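Missing here: one protein chain of the complex. Every other protein chain is in place.
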Amino acid sequence: MQHSRVIDIVKENKDVFTLRFDSNLDASPGQFLMIWSPGGKEIPMSLSSTSNPTTITFRTFGETTKTISLLKTGDRFYYRGPYGNSYPKPTGKVAYIAGGTGLASLNAMLLKYQGDVYVGARTKEDLFLLRDGYKITTDDGSAGNKGTVIDLFLPHANEYDYVFVCGPEQMVKNLIDRVDKKTRAKIYISLERLMKCGIGICDSCSINGIRVCKDGTIFSMDEVLKMSEFGLYKRNEAGKIELFVNGKR
Amino acid sequence: MQHSRVIDIVKENKDVFTLRFDSNLDASPGQFLMIWSPGGKEIPMSLSSTSNPTTITFRTFGETTKTISLLKTGDRFYYRGPYGNSYPKPTGKVAYIAGGTGLASLNAMLLKYQGDVYVGARTKEDLFLLRDGYKITTDDGSAGNKGTVIDLFLPHANEYDYVFVCGPEQMVKNLIDRVDKKTRAKIYISLERLMKCGIGICDSCSINGIRVCKDGTIFSMDEVLKMSEFGLYKRNEAGKIELFVNGKR
Amino acid sequence: MASISTKIGNFSLENPVILASGILDETSGSILRALKSGAGAAVTKSIGMQERKGYPTPVISEIKTGLLNAVGLANPGIDNFVDEYKNFPEKKRTIVSIFGGSVEDFVTLARKVEGAGFDKVELNLSCPHVSGVGSEVGEDLEMVEEIISSIKTKTNLQVWAKLTPNVTDIVALAKASEKADAYVLINTLRAIGVEIYSRKFSLSNVVGGYSGPGIKPVALRAVYDVYKETGKDIVGVGGITTWEDAIEFFLLGARAVQVGTALLYEDYPIYNKISRGIEGYLDSEGFSKLGDIVGVMSGNAALQSH
Partner (left out) sequence: MASISTKIGNFSLENPVILASGILDETSGSILRALKSGAGAAVTKSIGMQERKGYPTPVISEIKTGLLNAVGLANPGIDNFVDEYKNFPEKKRTIVSIFGGSVEDFVTLARKVEGAGFDKVELNLSCPHVSGVGSEVGEDLEMVEEIISSIKTKTNLQVWAKLTPNVTDIVALAKASEKADAYVLINTLRAIGVEIYSRKFSLSNVVGGYSGPGIKPVALRAVYDVYKETGKDIVGVGGITTWEDAIEFFLLGARAVQVGTALLYEDYPIYNKISRGIEGYLDSEGFSKLGDIVGVMSGNAALQSH
């Protein structure tokens, strides 16, 4: 386990925080850390900036993210990594599609490669890390368009050379079900699954024998299309198959 | 344990052999190997040539040296090392003083740095690795001068800038007892003690807390003079002190 | 080219390199991937009676000489397992690892495994970090004996007994497991990891199992001791990361090896790498088949014939 010192924590919205820490990590956009709250759990977290100072941006879900959000400047921040592959280097016209905290991971790319950013959130209060020009949708219409980010994006799919996607599995499923499979856009998707080890040996993150943590987390759309389990079911901490709400086996 | 292939074995005299083996050892003159006869013992052996093909030159004392002397071209030759320090690089006029198989270790130096060679042996038949110009003594006068190699050398001590010595402990003791301590010659001595590990952890080769295998095997005369145990007693395999025949405690 | 096929009990394998239990074998997809990548066979993660989440993270900790883990026997439970493997195409090359807290548990599990169409079980008598099962059962010689003889009487399964090295006398354990078709040696060493800056344990469960290169010398000793005393079929496991490591196990008496932690270092190509290495060794040393080197250093030739 490594550790760095917290530089500061910025509150992005009601429950999203960005933690800057002093490290000399050699990481690329798309990679993640296993971060640790000593005495508590270890959880996966994407880097939202891979240059120094490195950052993570997270929503406080449970124990661990809450504990981490309470760290103060100078406190120790524990992690291991970086793990996973990274987004390929884009050329031409680029789009980013972010759902929920998926923007955290894409943000690290955005700091290096410009592009059109499509952001989806439940409500206005859930938005964070926004910059001018981002195309926004909310489920309730409290900011930007009302609807899903996929609806907003799809009509423009063919305008892009590279598309980078990070968000909830159902959002991604929605995209890959509907997008024209012959689109000229090269679509890369960062997947998220329950992770225990982060280093490719425990099998808890695997989809059809593909490990999200080590073979991914970033896959081309073609790779995702081959995963018959994708969008249908995931595994709980026991490795038991659990259907997504609107999934069927 | 490493191994190399035997290139050939040359019989130097009635019981001394030179084994050439194909290795890419990065060794310097004065260093030794722990050589192994599989299923048998492991024993220390100086390199008699440190360039490729590397060689060892040894007298067949017991089981292990006998077994090794029976190896054939192409057989595997097992060893670990090289271990120990090496002779310093000489300048000016150089002398070598060899007693018994001590010439093996000095031979590796002689291949790199010329000098006057003083060789002592019991009888003519014990001589080996001789070249033109070597100054020879034998105990029985059957070759060269009759007497000890130290007697032959001492009158010339002051002619040399560097003197390298390898031979039985009593020969070395004889030299350092009698040589003018103020001689301008820098005298370096390769010591030999019972060795079990060769890597400085078992303590079986130690003289006054100095490990022959790791702090040596090569010491300056000043270092040897500080070893109160030198020439007086050595240790057996149990670590028990055993006086040299004419030593006193 | 020398043959590297082998036989454990009545199970013939084309190659002797097997995926160890608990590493990349929680999902049927990963088992298939291991087999496709060149594993001769695969052992599943240990399956128990009930669904078990295992311990909270951190459940693994990488150290210089290997890996500490206390996953805590996370598993979906036998019924969910059977469900997932209904149409699984590689049942003959898959050994189902099971763990339980009683003879009845083990028998029930074994029957369900057999009912699901598998023909081999590995008994986890050795997990060092979950109470009431694993090595706590595995150290009770009478219970071990009863578990194995019950399974052998009540099913037609091949039974592999995986033993713990965390005992004074592994040979006594092996003798109690005599009715098994093969021994699997060894499971992890009981161990602890410490984080000095947070002053917390590396694993949420405090005590974990130690695997990887650092345990190989202990595993070799276990294989040697047990083979010498019993001459039975042994699957060697513990710290194998290279084909040279595998050869060491064969020379002492193992007929096959399992590889776990090394996947962390070399990933799926390791199976072929080790298999090709074994072939190369046999060829260059002048042996025509793997069996020629099994146990040659353990001086138990009479027992080697198969």
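For clarity, chains are labelled A, B and C in written order, and residue numbers in each chain start from 1.
Keep this in mind: a contact is a pair of C-beta atoms (placed from the backbone, for glycine too) under 8 Å apart; a residue touches a chain by one contact, two chains touch by 3 or more.
Just so we're clear, the structure is a prediction, and the values are computed from it rather than from any experiment.
Student: If the full complex is used, which shown chains touch the chain that is missing here?
Tutor: In the entire complex, chains touched by the missing one are B, C.
Student: In the complete assembly, which of C:91, C:152 or C:190 touches the absent chain?
Tutor: Touching the chain that is not displayed is residue C:190.
Student: Based on the whole complex, identify which of C:49, C:252, C:270 or C:290 touches the chain you can't see.
Tutor: From the options C:49, C:252, C:270 or C:290, the contact with the absent chain belongs to C:252.
Student: Can you work out which residue in B:53, B:168 or B:200 touches the chain that's missing from view?
Tutor: Looking across B:53, B:168 or B:200, the contact with the absent chain belongs to B:200.
Student: Just to verify: which one of B:78, B:113 or B:134 makes contact with the chain not shown?
Tutor: B:78
Student: In the full complex, which residues of chain B touch the absent chain?
Tutor: Residue positions of chain B that touch the missing chain: 1, 3, 34, 36, 38-39, 41-43, 76, 78, 80, 196-197, 199-204, 206-211, 214, 229, 235-241.
Student: In the whole complex, what residues of chain C lie against the chain that is missing from view?
Tutor: Chain C touches the missing chain through residues 63-66, 68, 139, 166-168, 189-194, 196-197, 199-201, 206-207, 210, 213-218, 220-221, 224, 244, 247-248, 251-252, 281, 285, 293, 296-297.
What we mean here is this: only the chains that are shown with their structure count from here on.
Student: Can you tell me, using the touch rule above, whether these chains form a line, ring, star, complete graph or other shape?
Tutor: Chain contacts: none of line, ring, star or complete; other.
Student: Using the average of all C-alpha atoms in each chain as its centre, how far is it in Å between chain B and chain C?
Tutor: 51
Student: Could you give the separation in Å between the centres of chain A and chain C, each centre being the mean of its C-alpha atoms?
Tutor: 36
Student: Using mean CA coordinates as chain centres, what's the gap between chain A and chain B in Å?
Tutor: 68
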